[in-house]
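Take a look at this one; I'll ask things after.
Of the protein chains in this complex, all but one are displayed in their positions.
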Amino acid sequence: MSLGKKVVDKMINEDAFSQWLGIKILEISEGFCKLQLQVRDEMTNGFSIAHGGISYSLADSCLAFASNSYGIQSFSLETSISHTKKVESGDILIATSKEINKTNRTALYYITITNQNKEEIAHFKGTVYRTEKKWFS
Amino acid sequence: MSLGKKVVDKMINEDAFSQWLGIKILEISEGFCKLQLQVRDEMTNGFSIAHGGISYSLADSCLAFASNSYGIQSFSLETSISHTKKVESGDILIATSKEINKTNRTALYYITITNQNKEEIAHFKGTVYRTEKKWFS
Amino acid sequence: MSLGKKVVDKMINEDAFSQWLGIKILEISEGFCKLQLQVRDEMTNGFSIAHGGISYSLADSCLAFASNSYGIQSFSLETSISHTKKVESGDILIATSKEINKTNRTALYYITITNQNKEEIAHFKGTVYRTEKKWFS
Partner (left out) sequence: MSLGKKVVDKMINEDAFSQWLGIKILEISEGFCKLQLQVRDEMTNGFSIAHGGISYSLADSCLAFASNSYGIQSFSLETSISHTKKVESGDILIATSKEINKTNRTALYYITITNQNKEEIAHFKGTVYRTEKKWFS
């Protein structure tokens, strides 16, 4: 098993909220992550569409897994998201990361979320800080 | 009951996710909102701290309630958040909005989240689009 | 001449700051813009590299031209930029826009700036408000 897979397995096993969200890992490699989530009724808000926190949480998990996949503990410094299309209960969301930049101490990722019709529903940008602490020594 | 309170009551009654989060409304007035949430184990992630999506969701609900409190339907265009302090299970979070700017069609809010020790744990900025549709006619 | 070209010609002719920056239009079409700028000594800062305001200004002009190219007056609501590589005097920067989303009243653009070695030096995201006012009636 690759280091990235090993790290993310450990992360998601201990991640109660990602489990509540029903997040599935579609793909993991160094600096890359692809996740899936199916929207349930309990994830919707007062407009009868998915709460903005759902797609943010999916993207934020994707950022965490992509940036930690090198085996170095990393955490989010700043994130932004634009919700570009309504998401409804039953929709299947896929978050795909792109590593824009990486230095010794920081990295920048762009994450796009699409639905089952391949329509883009959210655009996310995240900057992480890369510590010196390894996941496994 | 004020219009803002009436709108937000309607929004939160239909907002299953805010209910799962256990969000409580502390204060609502035109353009202003103050919310509370207590972090539970099922909201934590692989680092044993609250998932970034929890404080984002609280801030995003606060943005929605503050911006819709005028009785005009509004929705988020762009949001960003910086997580500045770890949040643990049991922590009590309070989100307080500040209206930075408001025009006929858009508005900008800044939301600060503090914990039970009055420490700031997240800083959120959100831009909304204000439609022409009223909540109650 | 296309409407987009006509609008942007008018905009840049009246845009004293873009002229000071020496911005050249490489390409314009509906919702798309590609600009060039060569960094001069007077654009550098205390670290002997280009001031962050230079690449921001280039990206912001690119956003303005791309979003106004439909002939409808548009203005920026929220913009963010990450500077990912140092820029030095003499460098030739190229900003290229990508339209991520467009509705009747708002639009979202992603702009990447590269240097003469095709290295990415900045990543910019901009949300605009689209008025109902035409550039030419």
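The chains carry the letters A, B and C, assigned in the order they are written, with residues numbered from 1 in each.
Note that in this section a residue touches a chain if its C-beta (ideal position, glycine included) is under 8 Å from a C-beta of that chain, and two chains touch if they have at least 3 such contacts.
Note that the coordinates shown come from a computational prediction; the quantities given were computed from them, not determined experimentally.
The shown chains contacted by the absent chain are A, B, C, with contact judged over the whole complex. Within the complete assembly, C:81 is the residue of C:81, C:107 or C:121 that touches the hidden chain. Among the residues C:43, C:93 or C:113, only C:43 touches the chain that is left out of the figure. One of C:22, C:53 or C:90 touches the chain omitted from the figure, and that residue is C:53. As for the chain not pictured, it touches chain B at residues 80, 82, 84-85, 100-101, 108, 110, 120, 123, 125, 127. What chain A contributes to its contact with the hidden chain is residues 77-78, 80, 105-106, 108, 127, 129. Contact between chain C and the absent chain runs through residues 10-18, 20-21, 41-48, 50-54, 56-57, 60-61, 64, 75-83.
Just so it is clear, only the chains that are shown with their structure count from here on.
Between the two copies, chain A and chain C, the C-alpha superposition involves a rotation of 180 degrees in steps of 5. Once the centre of each chain is set as its mean CA position, chain A and chain C turn out to be 29 Å apart.
Inter-chain spacing, taken between the CA centroids of chain B and chain C, is 33 Å.
Those residues of chain A in touch with two or more other chains are numbered 80, 82.
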